[in-house]
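Contents: one structure, followed by commentary.
All protein chains of the complex are present and in place, except for one that has been dropped.
Labels A and B are assigned to the chains in the order they are written; within every chain, residues are numbered from 1.
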Amino acid sequence: EECGHISLSAPIVRLGDPVTASCIISQDCSLLDPEPQILWKLGAELQPGGRQQRLPDGTQKSTITLPHLNHSQAFLSCCLHWGSSLQVLDQAELRAGHPPATPSNLACFMNLTTNSLTCQWEPGPHTHLPTNFTLKSFRSRGNCQTQEDSIPDCVPEDGQSYCSIPRKHLLLYQNMVVQVQAENALGTSVSPQLCLDPMDVVKLEPPTLWATAPRQPGCLWPHWRPWKPSLFIHQKCQLRLRPQHEKTNWTQVATLPSSVLQHQLCGLPPDTAYALQMRCIRSPLPGHWSRWSPSLELRTAEQAPLVR
Amino acid sequence: EECGHISLSAPIVRLGDPVTASCIISQDCSLLDPEPQILWKLGAELQPGGRQQRLPDGTQKSTITLPHLNHSQAFLSCCLHWGSSLQVLDQAELRAGHPPATPSNLACFMNLTTNSLTCQWEPGPHTHLPTNFTLKSFRSRGNCQTQEDSIPDCVPEDGQSYCSIPRKHLLLYQNMVVQVQAENALGTSVSPQLCLDPMDVVKLEPPTLWATAPRQPGCLWPHWRPWKPSLFIHQKCQLRLRPQHEKTNWTQVATLPSSVLQHQLCGLPPDTAYALQMRCIRSPLPGHWSRWSPSLELRTAEQAPLVR
Partner (left out) sequence: PLDPASSLPLPQSFVLKCSEQVRKIQAEGSVLQEKLCATYQLCHPEELALLGHSLGIPQAPLSSCSSQALQLTGCLNQLQSGLFLYQGLLQALAGISPELSPTVDTLQLDVANFATTVWQQMEDLEVAPAVQPTQGTMPAFTSAFQRRAGGVLVASHLHRFLELVYRVLRHLAEP
């Protein structure tokens, strides 16, 4: 049978809230001293304010209220004097924190190489308590008014704010609803729902740019190839350029369907170095722009010497 | 019922050995041509030499012997002419390789940080066949003449030639027997047995060296601390030095018990830069030398100016 036993009003409270604890000292422990004085320690500090009473069955009970628990974690000990030392008879772990804030900025993108839908979110301020995040989703139709068969919960690795739903759970080209739930001992909160078709949020990588020698002076002859895994997706691509090594603004020179794999740029000053970049987006179907490609450095051909 | 069926003398043979295969064409496949000619292909090449016969039940059977299978892997196809095309009716995978050589250079060391015994070996030449290596071990006594309780097999990760036996399977300070077995479709081989006490093969890390200002000219005052996880092991340590930046031979200046944590070196030319290194070994109990520590660069004190 336990020597001393602490029971708590609640093991986990909101930060700053009060906590009430009581400790009952069993008879065979208090035999040494008929009226043992029960003492409380929070961490290593003695806590005044314990109200002690003798129960009908002869056991001693002390109750204490900590008005504001400001530690996210602390140990409350119930003690007795025994000879010259202070004996710890029981110890309870107190935890304090906040209920989870609503997860925000939920965003998803479809990864064509891993074939999975990765969603990420902002977890919100630290709650000081173990908080579980779960990505919940279900299949839907139209604009997500109906809930069709649900998809297994996606549980992120410890401490991470993203989760990847594997291909086998995805119904491409159909809308699905995605939502992230945060839960801890003090409550639960859910993010707003996202209604999306995984293929509308494909993460495109930029095309690969290269060039062949320009045919006329003042011209550039860039070529490109869309990112290989996205070849089946019709895209449109933007081409921009600016004089090399100058941090001037980019000039957007063309918007072309991704099936066009080269483009002649003329009317540029001869023998001048330029940096070119390209990005693409799924089109006409919805999608997100890829990043801009790394710069391709090209030089326009020199002016041919005028023969008099 | 299958159209055609190949059966092999053996799916896996030694490289260069012969293989015999037979192919039976069922009636409903050969209806098109009462006397269909069965053809063999190894990979994409037609193979002459098939001996064909009509079985009592009316099915056709062709048998072929490939005198020397020199591919570690090849596909043998049983085919029929059907109209203008050659029809593949069945295909068998042929594999050829070598039985495993005896694994050699089995060596083990005890890792004090992971608390596991890691053994490594030389797998021997490539066998061209899937070959499984297993580290087998059992507890023993004395000089490993007896076999006491066995230890679960340690299966290395794919393609690796080492395996770690976790602490819970180890009986420290007692001898155990370790052996590695290699096995594939063509045979099994085992390495010679190792008889060892894990604590006699501890892998020691070198001590940490530092220094305080030398007291007299021409002296150095190196200090050291044994590698923390090995503090419980009595060791002896060797100290060596050589003039800095000179690739001359090291001079061994002291062999000291690891409990001695500093050592004054004198009789050296003043104001001279030296590199010091130290290594340790379990002693007096058996063990292996640690690597030499990284060099500690020190300079002997200058000669005090003679006051006339």
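Definition applied: a residue touches a chain if its C-beta (ideal position, glycine included) is under 8 Å from a C-beta of that chain, and two chains touch if they have at least 3 such contacts.
Predicted model, so just to flag it, every value in this text is computed and none were measured.
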Full-complex contact with the absent chain, from B:23, B:38, B:64 or B:199: B:199
Of B:173, B:210 or B:292, the one touching the omitted chain in the full complex: B:173
Contact footprint on subunit B, counting only the chain that is left out: 115, 141, 167-168, 170-174, 199, 231-234, 284-285
Subunit A residues that touch the omitted chain in the full complex: 2-4, 28-29, 43-44, 75, 79-80, 82, 85-93
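To be clear about the criterion, only the chains that are shown with their structure count from here on.
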Interchain centroid distance [CA atoms averaged], subunit A/subunit B, Å: 41
